[in-house]
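With one protein chain removed, the remaining protein chains of the complex are shown where they sit.
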């Protein structure tokens, strides 16, 4: 199954990237490419919406951590939107809840 | 996955058996047992509702044909409720659409 | 071995759902095969696998059923192998025409005729030591594995495929 990746630029300064499907070693390269592309296009406040993600493993975590680092090195930030217990659990176990800002909705993540 | 089998006796003289899940060589014996049980309890007009069936193969067809024969030999009948194209197709290919009465809804099947 | 997947399951009826799941998810995720044809393949696999499980069970031994899926250019093939005592597919009884009232007497023997109408090609290789049944669907690959950006193509089946049905 291919990963769904939708970019919404209607909430400046935020750029919302909505991901749908399973993020694993097969699909993660597409997510990485998209994040690299957005940063190189000048997007600096990226909100990754994980609400339609059915599965996320450490390869996906690695890509998100990579995106966060890349943005921070450009004085930007990467925020996650996630309320699904099974996805949140992966961040919790790996201690990444302390590294990412995790919001409950795109509205909350893009509040001024 | 276990087969769902629900009996509704609220529409005499009809008895509605709603089947849910996949009817194959694993699950078909349960359906056969249930039909045999209903006939032996005296039910004579049985409506088998296939709307929640996700899969049906020739083992399932065999059980339905067996049920029909059993009922006819007791002056009863077995009607199917089915509108799903992929399930209807199995009856069509095997020529069983000419053998069963197939209704579009339980209401239609239990009309006086 | 490069593009083939092999699944070996105990000859117990409860495993047939897993076999359907594997074959259909492989075919739907990876091939240019229409949704409706995936349902056909699922049904065909279920029929052949039912026979393979029954053939193995009747030997009284614990042989597994082995399912192999091949992805080749222009075709997707599934082979289902058992270690039963074999049969001659040319000697199967003929069914009466569907209009015949005797149709009702056929609770069994619907499987192979059904499979024949569902797949583009069907082949049997049977011996007293076991049977292999090949199910073949035509349809080109959705994309090369390397190209992760391309979408899954869902093209309608080939003209030949349509004529067969």
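For reference, chains read A, B and C in written order, and residue numbers begin at 1 within each chain.
Heads up, the rule we're going with is that a residue touches a chain if its C-beta (ideal position, glycine included) is under 8 Å from a C-beta of that chain, and two chains touch if they have at least 3 such contacts.
Quick caveat, the model's predicted, so the values are computed rather than measured.
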item	value
Residue among A:12, A:42 or A:95 that touches the chain left out of view	A:95
Those residues of subunit C which, in the complete complex, touch the missing chain	1-10, 12, 14-15, 17-18, 21-22, 25-26, 29-30, 62-64, 145
Touching residues (missing chain, whole complex) on subunit A	1, 22, 24-26, 55, 57-59, 61-63, 65-66, 68-69, 86, 89-90, 93-96, 98-99
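FYI, only the chains that are shown with their structure count from here on.
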item	value
Rounded Å distance, subunit A centre to subunit C centre (Cα mean)	41
Inter-centroid spacing, subunit B versus subunit A (mean Cα positions, whole Å)	48
Whole-Å gap separating subunit B and subunit C, where each centre is the average of the chain's CA atoms	26
Residues within subunit A bordering two or more other chains	none
